[in-house]
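Got a structure here, written out as structure tokens. Questions coming.
Every protein chain of the complex appears in place save one, which is left out.
Now for subunit A:
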Amino acid sequence: MPTSPTPAAAGHAHGESGGLGAVARHHLFWPVLALVALLAVNTAVRPGFLSVSILDDHLFGSPIDILRNCAPLMLVALGMSLVIATRGIDLSVGAVVAISGAVALTFIAGAPDPASPTTVFLAIGMALVLGLVLGVWNGFLVSVLGIQPIIATLILMTAGRGVAMLITEGQITTVTSAPFKTLGAGYWLGLPVATLVAFGVFGLVALLVRRTALGMLVESVGINPSASRLAGVRARTIVWTVFALSGLFSGLAGLILSSNVMAADANNAGLFIELDAILAVVIGGTSLAGGKFSLSGTFVGVLIIATLSLTVTNVGISPLVTPLFKALVVAAVTLLQSPVMRRKLAERTRRRGRTAPVVPSDKPADVSTDKVVA
């Protein structure tokens, strides 16, 4: 498990800044360290935490659970990263998740043969198109009507669950459909389908953004929309597109979530996922002020949040203090990310360095890795 984010991260880092590889490594260093530390704590509590066995022809173990359960958040956070990069924010993702699951399951439940692949494909297509349309709606409000993103998406955030309730008629819709279950709970080549789908989409977008000029255009819009427009960047189209993508990815996340438990819960599906997604993006080092963004950072951020949830169960933290525990971990990661905080820490280390064994403050990476290993 700990190996999986590192190569991906390294790969993006190179693409991101070419010659400035060292700086990029520095930027991803703290999130990765936080993830490794979390995994280390879990392994300390239960030595078998990272072990993966084979059960019924598929991989089985806590790392696999993390990879599968992080899939919906991965997709939502991917869209969120792009939206935040254009200086926007999308609060409606949770509502889109709920609507998408509600539409798909209500359609499957009402179909004559819920288990037929055609029904399932239609349901998935319908939910995805709907997610896209809702994203286009948000994008329209923001890019064409010029409404502030937080207000524009708030509309759908507030109304969305009501719509999902209307679709499911206030009930939790349950279906039995083997093909649909594959998406959220199935395995392909021993790996969870949900993970393959989410990571696949993530990889595709990362490639698209970093191998073409798209990423740079998104950043330029985030840094200064007017200047980029004057420079010939189609700012409106870019903003519209990222909101549409955010809607589409949230729709896919909703499908995976509902398929995982084979139920569409209009009230609770994707509840507060917008906050988790924003958190993952921020932990990953993307600034809410727009401009520069890091998909690899978001990737690690999502893994941290998913691992954190499992840590609560694994370590056996009392439900009474769970929110506090999560808050402390997030606060620690965010503080370590803050440049001011890091400078202060570095100064203290340097001062102490005169009496204690010298710690080279320009190479914090090696020092802290040693600490974790020890």
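Keep in mind that, in the parts below, a residue touches a chain if its C-beta (ideal position, glycine included) is under 8 Å from a C-beta of that chain, and two chains touch if they have at least 3 such contacts; residues count from 1.
Just so we're on the same page, contacts and distances are computed from a predicted model.
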Per UniProt, the name of the complex member that is left out, chosen from "ABC transporter substrate-binding protein", "Serine/threonine protein kinase", "Chemotaxis protein methyltransferase CheR" or "Outer membrane protein beta-barrel domain-containing protein": "ABC transporter substrate-binding protein"
Among A:260, A:286 or A:337, the residue in touch with the chain that has been omitted: A:260
Among A:314, A:334 or A:349, the residue in touch with the chain that has been omitted: A:314
Contacting the left-out chain in the complete assembly, out of A:41, A:115 or A:129: A:129
Sole residue of A:174, A:212 or A:338 that reaches the chain not shown, by the stated touch rule: A:174
Absent-chain contact - pick from A:116, A:322 or A:349: A:322
Missing-partner contacts on subunit A, residue numbers: 46, 48-49, 55-56, 60-62, 65, 69, 99, 103, 125-126, 129-130, 133-134, 137, 155-156, 158-160, 162-163, 165-167, 170-172, 174, 185, 257, 260-263, 265, 267-269, 309-310, 312-314, 316, 319-320, 322
